[in-house]
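One chain of protein is taken out of this complex; the other chains stay put.
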Amino acid sequence: MSIYINEDTRVLVQGITGNQGSFHTAQMLEYGTKIVGGVSPGKAGQQVEGVPVFGTVFEAVEKVQPQASILFIPAPFAKDAAMEAIDAGIKVMVMIPEHIPLHDAISIMSYASLNDVVVVGPNTFGLVSSGSCKIGIMPNRYFIPGPVGVVSRSGTLCYEIVGNMTASGIGTTTVVGLGGDRVVGLNFIDVLKEFEKDDDTEVVVMVGEIGGSAEEEAARFISDEMSKPVLAYLAGKSAPPGKRMGHAGAIIERGRGTYESKVEALNAAGVKVAELPSEMPDLIKPLL
Amino acid sequence: MSIYINEDTRVLVQGITGNQGSFHTAQMLEYGTKIVGGVSPGKAGQQVEGVPVFGTVFEAVEKVQPQASILFIPAPFAKDAAMEAIDAGIKVMVMIPEHIPLHDAISIMSYASLNDVVVVGPNTFGLVSSGSCKIGIMPNRYFIPGPVGVVSRSGTLCYEIVGNMTASGIGTTTVVGLGGDRVVGLNFIDVLKEFEKDDDTEVVVMVGEIGGSAEEEAARFISDEMSKPVLAYLAGKSAPPGKRMGHAGAIIERGRGTYESKVEALNAAGVKVAELPSEMPDLIKPLL
Amino acid sequence: MKLYEYMGKELFAEYGIPTPRGKVASSAAEAAAAAEELGEVVIKSQVLSGKRGKSGGIAFATGSEEAEKEAGRILELEVQGMKVEKLLVEEKLAIEQELYLAITVDNGARCPVILASLDGGMDVEEVPEERMIRWPLDISTGLQPYMIREICRLMGVSGEMSKQMLKLLPKLYRLFRELDAELVEINPLASTPDGLVAADAKVTIDDDALYRHPGLPRISEKTALELKAEELNLAYVELGGDIAVMANGAGITMATLDMVQNFGGTPANFLDFGGGAGVEKTSQALELLLGTNPKAILINIFGGITRCDVVADAFVKVKEQGFIDVPVSFRLVGTNETEGRAILERIGISAYETMSDAVKHAVELAREA
Partner (left out) sequence: MKLYEYMGKELFAEYGIPTPRGKVASSAAEAAAAAEELGEVVIKSQVLSGKRGKSGGIAFATGSEEAEKEAGRILELEVQGMKVEKLLVEEKLAIEQELYLAITVDNGARCPVILASLDGGMDVEEVPEERMIRWPLDISTGLQPYMIREICRLMGVSGEMSKQMLKLLPKLYRLFRELDAELVEINPLASTPDGLVAADAKVTIDDDALYRHPGLPRISEKTALELKAEELNLAYVELGGDIAVMANGAGITMATLDMVQNFGGTPANFLDFGGGAGVEKTSQALELLLGTNPKAILINIFGGITRCDVVADAFVKVKEQGFIDVPVSFRLVGTNETEGRAILERIGISAYETMSDAVKHAVELAREA
């Protein structure tokens, strides 16, 4: 069992002929992802890493039946590409680009929810069903199969934690990057629900950060609905209040979303919060 | 059993304080319709025929829980009123007004189908579950209970035919006016499906007219899916081709939608087409 | 409301859709002046019929002399019964390919639909289905660039031409939406060395939405009486027979005409005075009926939203003013029927109960007249 994607998931790469698109197509293929096609307007008929390139997502759907899509599309064109994927019938969409205008993100999410499409991101590293399907840009070698589900708001910090786990011999079922933008598709609760249902997942690790109230809401869900143990790490303990720190979501608004309020909520829900990323493996081990 | 509405349906009248709204509220109450409220912006707190008037549909939904709504709203404001009804949770909406701009009608239908709302009209006389609930403007006395389901594209012509039936002692289960505009909510096939499922309906009468291809499509459905006998009357046999005749739907385009093509399609589906409205009762009788 | 080609092209230009250079001319002299400026030209009669070419309403000319001659000829024409009053004189395009592009409403699907084909031109109605691309649009999503890329792919358009479609189609869609159009059609959409150019323009605006567009011209294809009916907001069409017919509702009016023919009569007109008409509107409708000098009048009222007493009242008023001098067959049932009958009785008219009786009587009246 796995969540959202598995070894049979047929993946499309939108923007496959660009630098990032072609590089990560190679990386994903190396990981074992079943990439069945790419899209690049005006470049139909070419190949990238042996993968056929189509002019539109519709054409790709017609010819190679992808179910999931990953977007390497510059922010100004991301909305159009995302809506095309949704309209053409893609059911899981991973949006890598950052700096997508907020109103565009809202349009995308509205259209996706209308069409029951799972959106990962934008501004995400993607998601990976460890050992079978990676749809994202994370370094391959840290994502090995194991019993821990990981869901994270930030990218590199998630690699750091998963890297620490891997070094301690602890693998993952699925790792999901929610994305760092103000408006994103999947949220903590969506993914926690899936992990709760997933037989292979024994422990769940949440990687959060200051700002917003997603961690507090997740805490409520964990306390009400989760039977599996959940651990967390939160970035931003030392952040000065009110300064903008790259992620729009990291702005501390009106005293809500502070480090303290999140830790308190999570602790109350029985979630242990690690002080350092490197402590995570030792917190996980007793739970396996 | 009945289709769309029944004696328990709680009905709201939008535009209840206008001439038509108040007149037909009285008529519907006299018929036995359960009118639970009316809406008229700026006139909350008033009463019309003993029915409480609210300022918005949301307020009415909060206070008297209507399930269906009938609109007596001037065309320029009909879109707003319709969208309000849909947004507030109304599930069956009867749109009386004519001359609603085409693009407004499209907006309404798009929003209604998104929210699974049954739209009757616009430019319709409404629908009636004979003897128990009338949501429309048709004269009360012709709509008496009986075994025939009637669905019509035109209004007065439908009264004519139902009036002929009533005079012959033949009553109706439900009578539905689809509405005379180019873009309307329910179509023949939607209603035929319901009549096919409705235990009380033994025979179905379709009242069509030239223009469009709704009758031809209905014929295909009848031939494929209907077990109950269907009869039809079609207006426009003598109409000169290409002249506009009030109903936009009555424009004959490109030779499609002619009287002949409709009769042929219906006959092929086993549907007898009456030459005169007054023949209908004699065609029905042998089928009961 | 159909717009003349030159008006459609003015709108196109406003929305940034490329059109040929051209001038409107009302006389042969004006056409000659335009040709002087434009060089090799095409002269097109400005009528609302689609069959201008086949009727000789379109001509090519080189130089002002030839233009003057052709313009003069066309200005004498009647195209499908319509007099030519204006000409559009345009530069002759170097057309490499004729495409077809339109946006209209799919009634059944209840949404706008884009129609596009590489095979535009005179015979576009015969284009096989697989070469006529149909793209339905959800208006809440609108027209997005990806849709245009896919339409181009399906059409078989690529490269520079698809880039131009990406610019042109959103403008056409914006015009369609903002002006409440029922139809915007470019046939042919000419592919020229300078790119895509709208060689023709058909724009139809939704009559029911005209109130939102006070800036648009008002154009009519109607006769004087039909125009009067339009002013009165009545649905009226002249049919040429001798029984003037008036009923309430388009369907029943058509059925009444059908029945008149069925019983051997000939209807003079179609007049649906709608639902819920008051005394004034009913009077005006009656006056309109008399305009065709019929031999008999047939009034068929099945009152729903229309009240029988109101119609009877109006009829009596007009009758008492002495306007109605032909025999009348009246049918009156429905809302407030009793009151309506009583009013008619007072001037000695007893209304029929059934439509058949009323129609039969009207046919007899016309025959006797």
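Just so it is clear, A, B and C label the chains in written order, and each chain counts residues from 1 on its own.
The rule we apply is simple: contacts are C-beta pairs under 8 Å (C-beta built on N, C-alpha and C of every residue); 3 or more make two chains touch, one makes a residue touch a chain.
For clarity, every value in this text was computed on a predicted model and none was experimentally measured.
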item	value
Among the chains presented, those that the missing one touches	A, B, C
Touching the absent chain when the full complex is considered, from A:193, A:237 or A:272	A:237
From A:158, A:176 or A:284, residue that would touch the chain that is not displayed	A:158
Touch with the omitted chain, as defined above, among A:15, A:121 or A:212	A:212
Contact set of chain C toward the excluded chain (per top definition)	140-141
Residues in chain B touching the chain absent from view	41-42, 44, 55-59, 80-81, 83-84, 87, 111
Contacts of chain A with the absent chain, listed as residue ranges	20, 24, 75-76, 96, 98-107, 109-111, 113-114, 125, 137-139, 152-160, 163-164, 180, 182-183, 187, 207, 209-210, 212-214, 217, 233, 235-240, 243-247, 249-250, 254, 275-278
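Assume only the chains that are shown with their structure count from here on.
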item	value
Chain contact topology (line, ring, star, complete or other)	line
Innermost chain, taking as reference the mean of every protein Cα atom displayed	B
Chain centre separation (chain A, chain B; CA means) in Å	49
Per-residue overlap in chain B, given as positions that touch at least 2 other chains	114
Contacts with 2+ other chains: residues of chain C	none
